[in-house]
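Not every chain is included here, but those present sit where they belong.
Order as written gives the chain letters A and B; numbering starts at 1 within each chain.
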Amino acid sequence: MMSLENFRKETKDWLQANCPESMRQPIRSEADICWGGRNWTFASEDQKLWLERMAERGWTVPTWPTEYGGGGLSKDEAFVLKEEMKAINARSPLDSFGIWMLGPALLKYGTHEQKLKFLPPIARGEIRWCQGYSEPGAGSDLVSLRTKGVLDGDHYTVNGQKVWTSYADQSDWIFALVRTEADAPKYNGISFLLIDMDQPGVTTKPIKLISGKSPFCETFFDDAKALVDNRVGNAGQGWEIAKYLLSHERAGIVSEAAFGGLNPVTAAHQSGEVEADGTMSDPILRGDVARLTIDGLAFEATMRRVKEEADHGEGVGARASLLKYMGTELNKRRNELNMSALGSDGLLWEGEKESDGDPARSWLRSRANSIEGGTSEINLNIVAKRVLNLPGA
Amino acid sequence: MSFVLNEDEQMLRDSARAFLGESSPVTALRALRDEKSPTGFSADLWSSFAEMGWSGVLVSEDHGGVDMGYAAAGLVLEEMGRTLASSPFLSTSVLAATAFNLAGTDAQKSNWLPKIASGETVIAVALDERARHNPDHIQTRAKKDGNGFVLSGKKRFVNEGAGADMLIVVARTDDDQIGLFLVDPKTNGVTRTDRRTVDSHVPADFNFDDVKLDGDAFLSGADDLDAAYRRLLDAGRACQAAESLGVAEQAFDDTIAYISEREQFGVPISSFQGLQHRAAHLLGELELARSLVRRALTTLDTQPSQAPLWCVAAKAKATQVSRLAAAEGIQMHGGVGMTDEYDIGLYYKRAQAAGEFMGDDAFNAGEVARMSGY
């Protein structure tokens, strides 16, 4: 095995040689992200090239085994890759729910055949996945799921409705929680099914959000078919798999929430609300921002600490709920302070430029952070019960 | 000064609540937004404000108004906040009327106040030049030029700017004093850029490029123009705070109604102590904001010299509480709170925009400290 220093050097050289210049620019909006999928249209030749080159090395999913399309890197190597990409501002070649969520679930719970069938297309950006958990009236409370799958030979016939299925209208397959064991109590009757959306029984309808255009949809199953072979884990094991994934989702939301985008100091510079020496003009707002900076540094350090501890074998477990809670509350505060620092400029919704209104949309979008992937309230409950071991009410 | 509404005030509030609930519910704002209304408000609704007698709330009876004072204006604005009614009431009937009352010549008053009372004009007050409210930062210049003036400068995010037939522009005169100037936005040299904001209003930016004004464009009826300007700001803050208060109240009411209905784990989520404590705390914050707003408005009416501190305090508190109430409202609604289908997001947007106008909580807290001498 290569030493980490050698790996760093080779990686740096390879990135230098292979990452197109236009892929070394900060992500400015949704449109700059590469999601892949059957119907994907690349935003540019460079975006396509970058995905292909990275996918070829398995570096879209650096730690997955090579036989499933991954890079086979160790955690340390993957971290080096991340650092070196960050050093040249290289964009992620591919973002997807397949990578973040289904992949980890399959790697842990899937059969070898399932892994071989589903993982490589994810790694290459060929199949785009969405997640079907929540239902109307069953958000944080998944126990009351009503979407039903009835066993019928080699497949389940699925009927019901999901909400908050991100990008369902652009996705190829959905991984969904479906109640297959009608007689089993509560959590035990739910299975984790993979469903091809390219069939007449599956339809989607976008949800309009307060932040405008939305990735979220309602997804309807009307006698949709899912092969039994495409059930991950045992019948009734769905809730366990979902819980495992929720902690992955929480970590994902957190890192996105905490580090991405505008900050209030930059915002104050944009709106001209700084003095000649760079001091923010409003001293009281400055104080609020300073406290945000402190918590931002603290959160950054905490994420790093948790990662190090995980590498040393201390499980993250229910602490993921705490991180998710703290990170998303922090991101909401940051967005609020961005708006304050921007003043009336921040209120802009539509203008000449496409980016006009981005700060407001990001601010509104941030309100969902503490709802999606488990509300703050649910996460606080989990922390109280599973980290602090406090009793149920 | 009384915190308890008198009979006239009670009637006014009841009729405002009934009328706006009927004529300008939240769906009216949605319609203005979806049809991309060029002005961001409905001319019909504005006419009916006059019919209801509200447009002249600060106009003397001599000039065709009802002269009920700021406390009454605040009641209308509070109800507007509750239904998110979009109307040039604050800009025209409060700010412009106050400007004329305090600084207008007799001729200007006789000309403009009746038009305000009758609802036949929309006036916008062009104040801010920076992104964040800062009333000391006025660089727009009105240079003496013969009998008239030449106006140069820029104004940002002038509320009701897109729909105004007349502007009152804050500018510095040759002696560096603050002056208020009447400017027809169709005059040569005036450029208007409309801004569609997050709350579906349409303020506008204005450039004044050597705009020639007659001598009678100058509101020269005040002994102390700077004092008049400060008073105008006080009045604007207290009245804008009243609208924010209404936003907060309805956001809260919507939320309590939602959590009382929505069930989780088989019980209404309003039965969870975690939400109950936050809702109770929020009610306390609302009570504080309510008291300050009322106190600021009645003090403007009865002891204006005591009003400034109450007005900035009320503006700060109403801004903070309305934003908090709407933010907590979204959180307590959960996923549906993020959808455009529910109203709570619209309250969150309006709380932000209304909070920004004439200074947010941070700005006004700074004013509180300054006025208190620390």
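What we mean here is this: contacts are C-beta pairs under 8 Å (C-beta built on N, C-alpha and C of every residue); 3 or more make two chains touch, one makes a residue touch a chain.
Please read these numbers as outputs of a predicted model, since none were measured by experiment.
Asks: Can you write the copy numbers for the whole complex as a formula with these labels?
Replies: When all copies are included, the complex reads A x2, B x2.
The rule we apply is simple: only the chains that are shown with their structure count from here on.
Asks: Round to the nearest whole Å and give the separation of the Cα centres of chain A and chain B.
Replies: That pair's centroid distance is 40 Å.
Asks: Give every residue of chain B touching chain A within the complex, in rising order.
Replies: Answer in residue numbers: 128, 130-134, 156-157, 195-200, 203, 263-265, 272-275, 323, 327, 330-331, 334-335, 337-341, 345-346, 348-349, 352-353, 356, 360, 362-363, 365-366.
Asks: Provide the residue numbers of chain A that touch chain B in the complex, in ascending order.
Replies: Result: residues 134, 137, 139-141, 143-144, 163-164, 207-211, 271-273, 281-285, 288, 332, 336, 339-340, 342-351, 357, 360, 363-364, 367-368, 370-372, 375-377, 380, 393 of chain A touch chain B.
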